[in-house]
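This report concerns only the one structure given below.
Only one protein chain is missing from this complex, and each of the others stays in its spot.
To keep things simple, chains are lettered A, B and C as they appear, and every chain counts its residues starting from 1.
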């Protein structure tokens, strides 16, 4: 941390700031310019609050020189984190394609969809059993029944299951059925939930909060990582901006940035990011071109009758066409799409 | 709901849309213009998903004509909701002033602060025992020990306690100690938590999500209200914008808007909204002038040593000066600040 | 400026950075910590580009320690800038109230409105002759004819004229008629226009760009000030955020911040900030309570037939009621509303 004293700071104020820093167990390095004094904080002491220093008389600004996340940073872990999922190396050379309906609506729907997305090239099956809905009057998901249907769909197709968990108390239940726990955008800073999935040691797909910064996303990952669960996938799913034509604004910049500063895999969710099925293919290709490690997509057999998110769901044939293009694009950026292992029958 | 058909919609497409609407139990009203047909949805049927209709062939747009919240709306409940708190009528003519530290740090601190803010004119005491922190490495609060100190401070001063609850499992515990449950900005759409506080029947201070719209805030309130808990106070605490000079942007517009479209009391949290103590007084007066039902403010005996949020905390003497100005301003806008009842000794 | 070297920077990289800084005419101050080296840039040399330094090998970050505006800052000019306008001291103790229609629509309208707002307590008359409209098909203003009507209205009421100028070539023409040149929100970074009004030496009301930061607003003011025109009033008029219920979000925080870091007067435009007349009074009172030096308000005799912005225009009687409340509130925050000098007849 660097403490920039104001041009009018007195000698007394400067020595008080130095005293405070030293009392926390740090050394200081003093830079006395003609205009102002700058104090560098050196070494490792007790946690030093930037805001507290900023309040001391004579201080103009306090500038951090390191980022607040540790385990999530590439400095801590220079190599890419690779998470095996259904025979592919997620975060490695393979591109992952997770597909399925927004909500599990009934047994037939999820099993039929699982077969369809598997056929089209999906790596894993998504589907919500517990649904976060803006309205208390909207369909809230089938709950444990939905989890059971997902497990049946896995049985039938071999596709691993990605499904959301919304509260700490349900983490053990969801872990019984799911291969990957999804943390939704509204829960990215639900610290009790991050704690619980951290303890679970289950792979986690962590969606970026709809108005969270890149740094906050990494800090949320840090909550999970700091509980010893290293299998965290980040997911860019669109951020909230002033633009209302699309549901959200897909922050494609975040993909190369996250790959650069973190070692964790970075997935992309174009369905929520753009919110209208007709633009999902373009945004999906953009995500892959930008370096994403895979896609998570909403696919529905009959979007016009979907319980939720029909507006942004692809039909299986459109999804298959998209997977085809992703396959063609992959080698240009040094990636590949592996066909899933055949179902064990 | 109004369904706007595109100019190129065929007769078949129009009749299909009508059939779909009727199949859900609604009547329709048809407006056939020269350019396009518009279909009004009439009556009450099963929940009709806007997105599903938008997907039907020939549909250009679907426009809702009513808002999605019901119990939270002033149409449902034309009179202001008034919540009694320590002898004042919150949401009525009285202005409420809730003050105290960001975190309960130790027994002495919270009791000393409670006396100080009471002296200066506070209506209630705030203080966090469970703290949501961006970093897993930062101080996370004293937990139940903090709740006990808060109860002691209430004992000593008569001030009711406002404190945050962060997870559903802890709602019963926090209810044992707190007079008002605070839902923090990161948890505004933590539906499991909203459900739990709704069931608790305890008064709730619901903070607006830092990037939630006014409508989403009312939908979050609706979650609590729909569980039969009518004692909900909304709280504007600043929204996230492109401006970085201040911590957040206080959305002062939201105050008259919320008072207009909802009957629930609207509190203001200028401390988090601006993030620097030197601007808290100006923003507090602005909130009151705009029609807020009260303030929730961070006050600390020694901000330079605060465990959290020192940068935005007022010292008791600044807080007292602010209360004085609020008292002067109140009659101009038809409000009053009542001095709290004397401590029972 | 402070250059933070990365933890892996080599001795050679450090000495190259130092060489580059010195070659621009600066001294340096070196702080060699155990983890990293930090280089302070001292003295005054040729303009040093932050981005250029950031590109040098081994550099992690470059942190400015001073703000980029000079003449606009309170450090440069500690006392409030006061601009006389129709007998009041704008930026001093007096609150200014500028009112009138969005557009000058015809001779009768503007003269009638001028009398009405003067009667209700306005300090100056606003009205647009050249109108920036989002649509090329919308009413674009009466042009010079409108300016002539404004001059007649001044003649009739004694109220000085505030009106917008949209292009450099028209600055001389508008100066002939206007007392204050308004720069609209879309032109805040129209540098050719800022240059021209800077040269004009006419008082300027500079509206904040709808997505400009506080710093960018001060930099735009700096363009005008640096041409020797010191009579610049800043104007907060709402910023663009994700919230769509209101037209813009009034950034009330910006008022105390601008008053703190700059010496220039700060006006508030609640009409554009909230966009619906029913909320204009609340936001106006909030602006005054927060420390604004005055208001600029849209007032129309018949909003339902206004050529533009009728939705946010007050009728004269509502405007009069608002002025009355501002008068009552002024003394609480150490201000006053002076009644305008009687018309010279």
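One rule holds in what follows: a contact is a pair of C-beta atoms (placed from the backbone, for glycine too) under 8 Å apart; a residue touches a chain by one contact, two chains touch by 3 or more.
Computed from a predicted structure; not experimentally measured.
*Asks:* Which listed residue (A:274, A:299, A:314 or A:337) would be found touching the missing chain in the intact complex?
*Replies:* Final answer for the missing-chain contact: A:274.
*Asks:* Which candidate, C:8, C:52 or C:201, sits in contact with the chain we can't see?
*Replies:* Within the whole complex, the residue contacting the unshown chain is C:52.
*Asks:* Using the touch definition from the top, which of C:203, C:303 or C:316 touches the missing chain?
*Replies:* Of these options, the touching residue for the absent chain is C:303.
*Asks:* Contacts of subunit C with the missing chain: which residues?
*Replies:* 47, 49, 51-52, 54-56, 68, 132-139, 166-169, 186-187, 189-193, 210-211, 216, 219, 222-223, 226, 240, 303-312
*Asks:* Which residue numbers on subunit A touch the omitted chain?
*Replies:* Residues of subunit A in contact with the hidden chain: 211, 213-215, 238-239, 241-246, 249-257, 260, 273-274, 278-279, 282-283, 285-291, 325, 328-329, 332-333.
*Asks:* Which residues does subunit B use to touch the chain missing from this display?
*Replies:* 2, 4, 7, 29, 31-36, 38, 40, 42-43, 60-61, 63, 65, 75, 211, 240-242, 244
The criterion applied here is as follows: only the chains that are shown with their structure count from here on.
*Asks:* So, what's the distance in Å between the C-alpha centres of subunit B and subunit A?
*Replies:* Centre separation, subunit A to subunit B: 27 Å.
*Asks:* Which positions in subunit C touch two or more other chains at once?
*Replies:* 211, 241-242, 244
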